[in-house]
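Pasting in a structure now, in structure tokens, and then I'll have a few things to ask.
A protein chain is absent from this complex, but the other protein chains hold their places.
Chain lettering (A and B) follows the sequence in which the chains are written, and residue indices restart at 1 in each chain.
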Amino acid sequence: MTAHSAATRRPFKPSWLARLGWALVILYAIYAVSALDISWSRFVDGLGNGAKFIGELFPPNFDRWKLLVENLLETVEIAVIASAFGIFLSLPIGLLAARNLMPPWATWPARTIICICRSFHPVIFAILFVKAVGFGPMAGILTLVFASIGFIGKLFAEAIEEISLKPVEACKAAGAPFMSVLIYAVMPQVLNRFIGFATYQFDANIRNSTMVGIVGAGGIGGTLFAAFQRYDYDFLCAILLSIIGLIMVSEFLAVRIKGVFND
Amino acid sequence: MTKHYEWERFTPAQRMARFAIYLGAVIALVMSMRTVEVIPEFLYDAPEQIVDLFTRMWPLDTAHYAVGVHDALIETLNIASLGTVLALFMAFPVGLMAANNITKVPALNWFAKLILVSSRSVNSLVWAILFVAIFGPGALAGTVAIGFRSIGFCGKLLAEALEECNPGPIEALKAAGAPWPTIIIKGYWPQVAPAFWGITLFRWDINVRESSVIGLVGAGGIGVALDTSLNLFNWDQVSLILLCIFTIVIAAEVFVTKIRERII
Partner (left out) sequence: MNNQNNNGNGGDTPRSLIVKDVVKEYVAGKPVLKGISFEVTGRSTVAIIGPSGTGKSTLLRCINRLIEPTGGEIHVAGQDITKLSGTELRHARHYIGMVFQEFNLVERLSVIENVLCGRLGFTPVWRAWLRKYHQTDIDRAYELIEKVGLGDFVTARADSLSGGQRQRVGIARAVMQNPDIIMADEPTSSLDPKTSVEIMELLNEFSRVQDIPLIINIHDVNLAKRFADRIIGMSKGHVVFDGKPDELQDSHLKEIYGGEDWLA
């Protein structure tokens, strides 16, 4: 019989670490609210504005549907082209960045490229490309190519670094050239995941291309921002609804495509 | 006579499906390239423009940091953090509603999933625009925008984690006659807690990136400084700001990786 006297029957010692954590979170929230100059009155005013705003959003106005559809199409085109080139480029770049396969003189530049592409929000790239190649979809395409390389490249490199090297060893022992080693030993292990990343990025590109237009890089973002600045809120609502619709369709497609390749 | 075995990697139906997708992708690509409007003159101009850009961006205007940048960076981090905290409080109930093993009413599931999809489909920049219209320019709009955008992300991953929970302990708690809030606290929460914190950290990392640009539409943070410098064509300030953004994004990522290693 172990000695558990009545006095020591307190199995739930308060976890001071957890309590400290929660206290910090609450203190931080209070600090942040004041640092950001968020006052209750502003919030309440905003709610009033919000109600008015929502009133002006509905009913959505589809009169300018031709413009809407044109720009939506441009958005999709930007996403498709950018995804194609982005996926195509991230395959070699991701391979080059894998530290278990490649020597440092290949991995360092590749990893730096991927790092830079990932760290900046696509909008920043969009601004720079608008300066470089002018307004229009070209800037948008280039932006999303870089964004794709950043995303797919990183995940692909990580996937390659997680593979078992035994098939690689076996192929090399059989005297296979490097490309064959890649095709037979590496790719079968990572191809499914690569396709998963590619479809995810296509979906992400559709979302992103709706937004790069805000800075002039083509697509429906420009129409959206223009409607906003002109206080055309009912048209704005129509645009938002079509964007949501477009993304739901693309998500559905992405799931189906993954299903076909995931045998 | 030798017997020949036939082996096919894919059934005919699967091959058709894969081929259809490849074909579809190629057609989409070709059609897009033909219809997209690219102005050739701009394209030829591009190398020159890029060189010009880089010349103007170097050297960095470091003096500008103390004046315009430092406070804005702190504000960006605050927007990202507060926005994430806000999102967690909103995403938890929506995630519960969307999980089909917790909420058995299909209409509610559907409604919750609709909220999550809408939150994810609207870009944080667009959310920022909307909230700037409602709350006026400044960090309030930014924080709420980040919060609303993050609900979809956190809620979806949370719902997926909840649906993957082991039903055994839940059954045991039901058999003991526990009320449903207790079942959620004692049955589901211990199972999803590590996933929940992982999702939070992940989203905070992304939110730091997002917060740094929503200022471009007036929602506070370093994006405002960026917008100002861009409008004044002070490219050396722009490059300084970009470097600062790069630094806090990398710092945030290192921070998150370190914490993940300790918790998970």
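The definition used in the following text is that a residue touches a chain if its C-beta (ideal position, glycine included) is under 8 Å from a C-beta of that chain, and two chains touch if they have at least 3 such contacts.
Values in this document were obtained by computation on a predicted structure and should not be read as measured data.
K.L.:
Among B:L43, B:V67, B:V105 or B:A193, single out the residue that touches the unshown chain.
P.N.:
Result: among the candidates, B:A193 touches the missing chain.
K.L.:
Out of B:P40, B:P59 or B:G168, which residue would touch the omitted chain in the full complex?
P.N.:
B:G168
K.L.:
Which one, B:M16, B:V30 or B:I185, makes contact with the chain that was left out?
P.N.:
Among B:M16, B:V30 or B:I185, only B:I185 touches the chain that is not shown.
K.L.:
In the full complex, which residues of subunit B touch the absent chain?
P.N.:
166, 168-169, 171-179, 181-182, 185-187, 190-191, 193
K.L.:
Given the full complex, what residues of subunit A touch the hidden partner chain?
P.N.:
For subunit A, the residues touching the absent chain are 1-2, 4, 6, 9-12.
Rule of thumb we're sticking to: only the chains that are shown with their structure count from here on.
K.L.:
Centroid from C-alpha atoms only, then distance subunit A to subunit B, rounded to Å. What do you get?
P.N.:
Subunit A and subunit B have C-alpha centres separated by 6 Å.
K.L.:
Touching residues of subunit B toward subunit A in the complex: what are they?
P.N.:
Against subunit A, subunit B makes touches at 10, 14, 17-18, 21, 25, 28-29, 31-33, 35-39, 42-43, 45-46, 49-50, 53, 74-75, 78-79, 81-82, 85, 117-118, 120-123, 125-126, 129-131, 133-136, 138-140, 143, 209-210, 212-213, 216-217, 220, 226, 230, 242, 245-246, 249-250.
K.L.:
Give every residue of subunit A touching subunit B within the complex, in rising order.
P.N.:
25, 28-29, 32-33, 35-38, 42-43, 45-46, 49-50, 53, 73-74, 76-78, 80-81, 84, 115-116, 119-121, 123-124, 127-128, 131-134, 136-138, 141, 207-208, 210-211, 214-215, 224-225, 228, 240, 243-244, 247-248, 251, 257, 260-261, 263
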